[in-house]
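Here is the structure we will look at.
Note that one protein chain of the assembly has been removed; the remaining protein chains are unaltered in position.
Let's look at subunit A:
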Amino acid sequence: MTTAKVLTAAVSCATALMLVHIIPDLLSVQTRELFLKNKAAELDREMGLIRTQEETGRHVRMLTHEIRSTLDRHTILQTTLVELGRTLALEECALWMPTRTGLELQLSYTLHQQNPVGYTVPIHLPVINQVFSSSHAVKISPNCPVARLRPAGKYVPGEVVAVRVPLLHLSNFQINDWPELSTKRYALMVLMLPADSARQWHVYELELVEVVADQVAVALSHAAILEESMRARELLMEQNVALDLARREAETAIRARNDFLAVMNHEMRTPMHVIIALSSLLQETELTPEQRLMVETILKSSNLLATLINDVLDLSSLEDGSLQLELETFNLYAVFREVLNLIEPVASVKRLHVSLNLAPDLPEYAIGDEKRLMQTILNVVSNAVKFSMEGSISITAFVAKSESLRDSRAPEFYPVPSDNHFYLRVQVKDSGSGISPQDIHKLFTKFAQTQSTATRNSGGSGLGLAICKRFVNLMEGHIWIESEGLGKGCTAIFIVKLGIPGCLNESKLPIMPRMSTTIHSQIAFPGLKVLVMDENGVSRMVTKGLLVHLGCDVTMVSSSDECLRVVSHEHKVVLIDVCVPGIDGYETAMRIHEKFTKHHERPLIVALTGNTDKVINENCMKVGMDGIVLKPVSLDKMRSVLSDLLEHQVLFEAI
């Protein structure tokens, strides 16, 4: 028994001794184990973090790649938000864009779309300013308006960070300019950590956010530019299409107009001519007074209409620039004379005194479009006559020197005189009704008639001056009207450029048919044997002079018997004055017919008469006269009478 007790005691001692040694060791081992465990856990954690970081980095790279791989603004933004949300495990992510006015931020994109998009906040909140003024991501309070993205609930909201996203405004995008910082616009990106978590924003997360924000900014700018250029391109294409259409329409219109004119030119003029010709002939027949009045009215109206048609057709060809001047050498003095001849009957009926003043230094011959120059002068002068009830019309023409060339009313007219050309200035002054200053500019407008002219029942179409203006412009000149007011008459002035014939560089020969009457007349009817029967000595002498001037071989007789004695088959033409009482010109004609039975031997018989009326016409035709000419006969008229006679073997002229 004692041994057992002793042994037990020994073991207990040994154990106790051993424990004393072992327990500290055990403790330290435990401590170590704990320590190691902690360490391991920490390392694990760090490992996890690094892995997360790497993943995040990868995510960012992917995100950036995604953003940059698209130029579509919407995709860019959505992708950004989605990826950011996933990468950073965000509760909510939102983008606020400035409105067009720049005064508010509008909630444009959110991750979870639980909030009404379109919600706005004013841009000048202090928190927003704070974010905009820093290029870093800034922590903001979850209670500020931009961060109140989730419905309020019984949870502690997570931390919120906001970062600015610079937007390059397109108007800043000048080629050579750099956008100014002060005009930068920003969008706001707000990122919210999950609620009820103890997560906090780490620095690297903030850096990530900043990087992404910058990338987004760039991508957005690219997208905006692309959108703009696409829009511009579409606009251009539309414009091109529209222009093309317009061009084709215009071409069609012009073609149609030209076709119309070509047809109407002929179609309108032919019936016009028929009407005028037949009305004239009708006038020559026997009519009652009422009938005569009617025919005269028809003639007057149809003449007016013919003029109108001509004017319109002329103007159309003038408008499309197809009219060209026909330049030739012509007698300038003759043009003015012709105008006077034409206007004299009208003027004398109205008891208007017309005077012409040609400056001594005005060249007799000039190079230009004679017909159109005459048309212009005639138009201006007939306007003067038309609008004057009494008084006088004076026409002055002179060579314009440099002082008189420039006119304050025509500042854009810069005439340049040269050696081959001179500027003809024509002034037509009338003492008529005048024109008020505000109406003057309307005068040259097509179809526009001023009040005063309209009430005058002028019967004009209003085209005359418009046509004149175009002719004058074609002649490199200028036309204008001055008037001191209503009732004070007016002066029409125009300047045109004409060539001087006989210059060295002139290619055409200066000899033109009308230029030298002597040359022409000598070629006209050389040796033509003409017999003239006229009782009046003076008149006989004048007629002889005319014919001699034209180169004819003239025999004069003063009685019927003498005429029949002298006449032979050598005489080609016999001119008989039929209005001499006592001598029967008709009988003479009849006896000539009897004498020459063979038609080709008989001379052509022409009656010279001081007035035409139907009785005389009838008698002439009855006795077989070949033509009638009205006295007084001018040189030109005699020339044309003879040439018509010889060509056609007959001549019946109305006047």
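Following the convention adopted for this analysis, contacts are C-beta pairs under 8 Å (C-beta built on N, C-alpha and C of every residue); 3 or more make two chains touch, one makes a residue touch a chain; residues count from 1.
Following the convention adopted for this analysis, contacts and distances are computed from a predicted model.
A chain of this complex does not appear here, and its UniProt-recorded name among "Septin", "Histidine-containing phosphotransfer protein", "Kv channel-interacting protein 4" or "Exosome complex component RRP40" is "Histidine-containing phosphotransfer protein". Touch with the chain that is not drawn comes from one residue among A:L304, A:M541 or A:M621, which is A:M541.
Remark: the omitted chain is touched by one listed residue; of A:W96, A:Y109, A:Y186 or A:F336 this is A:F336. Touch with the chain omitted from the figure is made, among A:G102, A:P271, A:P437 or A:P632, by A:P632.
Subunit A meets the missing chain through residues 333-334, 336-337, 340-341, 344, 354-356, 358, 360, 364, 517-518, 535-539, 541-542, 545-546, 548-549, 579-582, 610, 631-632, 634-635.
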